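The complex appears here minus one protein chain, its other protein chains still in place.
Chain lettering (A, B and C) follows the sequence in which the chains are written, and residue indices restart at 1 in each chain.
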Amino acid sequence: MVEELKVGVYVCHCGVNIASVVNVKAVIEYASTLSNVEVAKDYPFMCSDPGQNMIIEDIKAKGLNRIVVASCSPRMHEPTFRRALERAGLNPYLLEMANIREHCSWVHEKQPQEATEKAKDLVAAAVAKVRMMKPLETVKMPAVKRALVIGGGVAGIRAALDIANSGFEVYLVEKKPSIGGNMARLDKTFPTLDCSQCILTPMMVEAAQHPNIKLLTYSEVQSIDGSVGNFTVKILKKPRYVNEALCTGCGICEQKCPYTVPSEFNLGLGKRKVIYFEFPQAVPLKPVLDRDNCVYFKKGTCRACEKFCPAKAIDYTQKPQEITIDVGAIILATGYGLYDVKTKMPEYRYGPSKNVVTGLELERLTSATGPTKGAILRPSDKKEPKNVTIVLCVGSRDEKHLDYCCRFGCVAGIKHAYYIISHIPDAKVTICYTDIRAFGKGYEDFYARIRSSDNVQFIRGRPMEILEDSNGSLYFDVFDQNTNRLMRLTPDLVVLETGVVPDPSFEQIATVLKCSRGPDGFALELHPKLRPTETSVDGVFIAGVVQGPKDIPDTVAQAGAAAASAIALLARGEVESVANVASVNQDLCSGCGVCEPVCPFTAIVLEARNGGRVAKVEATKCKGCGACAAACPSGAMTQLGFEGKQLIPQIEVLARAR
Amino acid sequence: MASNFEPRIVVFACNWCSYAGMDLAGTSRMLYPANLRVVRLMCSGRLEPEHILYAFKAGADGVLVTGCHPGDCHYISGNYKTRKRIRLLEQLLAQFGLEKERLRLEWISASEGEIFTRVAKEFTEKIRALGPSSLKQEKMFAPLISARAAGGGGD
Amino acid sequence: MQAYAQTDILDEVRRVIGDQRPEACYQCMKCTSGCPAAKVSEYRPHLMVILTKAGLAEEVIQSGIIWACSMCLKCKEYCPQDVAPFDVVIALKNVAISRGYKPPEMLVGMANNVLDYGYIMDKPMTITTTEFEEVSRETLGLPKLVHPKNMEKFKKLVSSFGYRRLT
Partner (left out) sequence: MKMYLYLGCATPTKQYGYELSTRAVFPRLGIELVDMPDSNCCGTPLMGVNRFYNVYAPARLMAIAEAGGLDLLVPCNGCHLALSEASFLLRERRHLFEQVNALLKEEGLKYTGRAKIYHPVEALHDLAGVEKIAESVTYKLPPLKFACHPGCHLVRPSNIGRPERRDGKLKLEALAEAIGLQTRDHPEKYECCGAAMLPYSTDAAIKVVGMRLKRFVEGGFDGVTTLCPYCFDMIDGKQDVAKTITGDRSLSIPTFYYTQLLGLAMGIGERELGLNLSMSPIGSVLEKLRR
């Protein structure tokens, strides 16, 4: 028996978001004239409980079997209304949404008449499509109860610890020899002025010792395959040329190594040995031999480290090691790098003048583990600077460079002023700011405190350039809007609070994962307000600056949230397949095989049937793109929910002027 | 007549990039002409050239196909297939006396609400300048579609 | 004083400069910090932009300070919001001329020479060298100056888009 179609149309006002532009009543009146429409109703908030209940009651009372909701984007509330259908005992896929908010009222708010006409079309098209919809089913697949965290900065460490503490296994992968990230470089953290290492080191050690955390340092992700619940990840562990099992971390090799090169951890401001610990509190506390600069690898001589190592842990024969792991969820915490001011903003003379440094470099010049052992000495002549200028917004909030705010430069700059005046009591600091954005908890107090210092002057103005005269002295003019004066500054040290960019490694990982990035290169969250830790890829979460610039408290908070999202997935232990999979009518299939290579997920196989061959779809592998359906020459292949006979009526309504 | 002509444009959008980019244009309250009507697909790779012909047949004056930028496809390679199919179809349109400018392919990412807005305005103006599609009343168009000659099997 | 009284000037500015957006200025002072004219005069590019946006451009037009710009283009090059104070000021100068404000005397002569000779100079100068020798194009053996072939036509064409003799 052919089921009688009974369509219910529900038009949402979304408060005034839709109703102030679209004439909802007119849409309802129009909808009720469409064939098979049994009910057409409106409601101020269709997504609210009463709104959903209205639909559920109508389904039950009036025997509705197809539902159209005209409201916001299906990307927003399709799951909500599908659940409502389910609660009413209807297959959740017998729903079609008409997006009359994002695609209509919001973008045509100056044209209410045209918007109303468009809303009618969108509703009519949804009705045309939903009439052809069929019930769909999904299948549940087990998820691997293990997570991967990429990036061992404070975000990655926090996320890994949270997952590990909830009882799941987690891999923490870091490309550098030690975990710790950029936070390990900081001397103090604002606004409390906690010693950065003192608060970070215990977390680093805890992560290293946690039974559920597998730490893979000096390792890089090579490839990621699979999807939510079942990712296969290849990781390359670079050789340290030190047997980590034998090494006791005594450091004799580092002492005995006769060669030095610039230290990456100290941003080139100091030297390190060729076999070295990245920094004294490195975790794991195992040295790394820098092959490119090692005399043994270049000339076959030296071998001092091997000679002196009491544990016989030096192993020149170590090879890169490829590790393959299966995980159910991935957290990206790849962090940030600094904007390349040296090449992109030559007017600030960072590079040519040694006395122009970045804020991060000042952290190393202030840190007790830094190249100057905590004495703030300017790089050119190792003298104490007495007159320091700190420039905020270098490269940030700039259409020609980075159009976004770095979100920590202001308060970092204020903290850097504190470093100077607390280390060098007779020093004067000038901060050139555009707007002071001290929005975090306790930041305004900290700003007020530093602002009150006699030794710190705030200039409301940004220099255009920094000049260096023939004897190396720096000078430049800056217009101060506060005093309405053009000031000539002649600092002996300039600190640039440079903008931040995603760590360069993120681009490749995002490409591999097909995880969307914004125009600024940062990861695009699924929803900026409501789903800030999720990405466009199911099972891939984001924590910290990879999503956008943020300070340490926000980074740690987001890491916890990302971990919670991952834990929810692992604890559930299963993932649902997509419903909109490809489907083949084997009676129509000619066995031509065009579809097979079109599928990027190898979900189509050709199987023998009646002496010939026909296509078969493995529903659990299919991700539901529909490429095979478009390629099929005989019409045998289709995509459920997007079948030709469902799409064509929709297209025809939308194309036809009423 | 031309002065009152309001073009009817059908847009095909993939769920992950371009539809999301259009949503962003909405949440950002960017304004564009009300001449566009969007068909949401999971991937632009689902789009059959035939669907575009159905749109023209039913009265569309222009068809805008949107997808993820090359390399960004949620399904790895759907947008490459779309590009090939559209190129093929463009040639066919010209042969049947339909200006190939009536069909446009654009890559719109989830963060490019502004770009979509610009494209929507430009394309609407372009179609307005071209005038109504000559195929609107063309009865002879139907057999063409049923012939499935539009390269539906092309990958 | 009523702010936003003369937004028509902002509109005129927009017409002249096209793409730039004076309204995007967030007053970072970068332009004035690096401005050569600001070092030797009261010229403040950031004020030109913000007064224009606030509808108070008539003030700066009246004061004549807009003519102090040294045309070095640094503000255009380094403006973080692509406002390009230079372009805004050029537009303000155009607005000033069209509203009958007088530019500096030297510029009046230069502008009018274009209508008579096609160039800002009426004729080549005779130079006295440091050795007190008087030289000219003729004595140096340089060819005669070239002008628009049909000066009347040239004058008519430039007048067609509003290039007028200044008084």
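We take it that a residue touches a chain if its C-beta (ideal position, glycine included) is under 8 Å from a C-beta of that chain, and two chains touch if they have at least 3 such contacts.
Predicted, not measured: the structure shown is a model, and the values here were computed from it.
Colleague: Of the chains that are displayed, which are in contact with the missing one across the whole complex?
Modeller: A, C
Colleague: Which of these touches the unseen chain: A:D49, A:D469 or A:D587?
Modeller: Considering all chains, including the one not shown, the answer is A:D469.
Colleague: With the missing chain put back, which residues of subunit C would touch it? List them for me.
Modeller: So the residues of subunit C touching the unseen chain are 16-18, 36-37, 39-41, 66-74, 76-77, 89-91, 93-94, 97, 103-107, 110-111, 114, 118-121, 123-125, 127, 129-131, 133, 135, 137, 140, 142-143, 145-150, 153-154, 157-158, 160-163, 166.
Colleague: If the hidden chain were put back, which residues of subunit A would touch it?
Modeller: On the subunit A side, contact with the omitted chain comes from 343, 346-347, 352, 467-470, 475.
The rule is short, and it goes like this: only the chains that are shown with their structure count from here on.
Colleague: Most C-beta contact pairs, which chains?
Modeller: A-B
Colleague: Averaged over CA atoms, how far is the centre of subunit A from the centre of subunit C? Could you give it in whole Å?
Modeller: Averaging C-alpha atoms per chain gives centres 48 Å apart.
Colleague: Once bound in the complex, which stretches of subunit B touch subunit A?
Modeller: Against subunit A, subunit B makes touches at 6, 8, 10, 15-17, 19-20, 22-23, 25-27, 29-32, 34, 37-43, 45-48, 50-51, 54-60, 71-78, 81, 85, 109-112, 117, 148, 152-155.
Colleague: In their shared complex, at which residues does subunit A touch subunit B?
Modeller: Those in contact with subunit B are residues 73-76, 99, 101-104, 106-111, 114-115, 117-118, 121-122, 125, 511, 514, 516-519, 524, 536-537, 580, 592, 594, 597-598, 600-601, 623-627, 629-633, 639, 642, 644, 647-648, 650-657.
Colleague: Where on subunit C is subunit A touching in the complex?
Modeller: Subunit C reaches subunit A through residues 26-34, 38-39, 44, 46, 74, 78-82.
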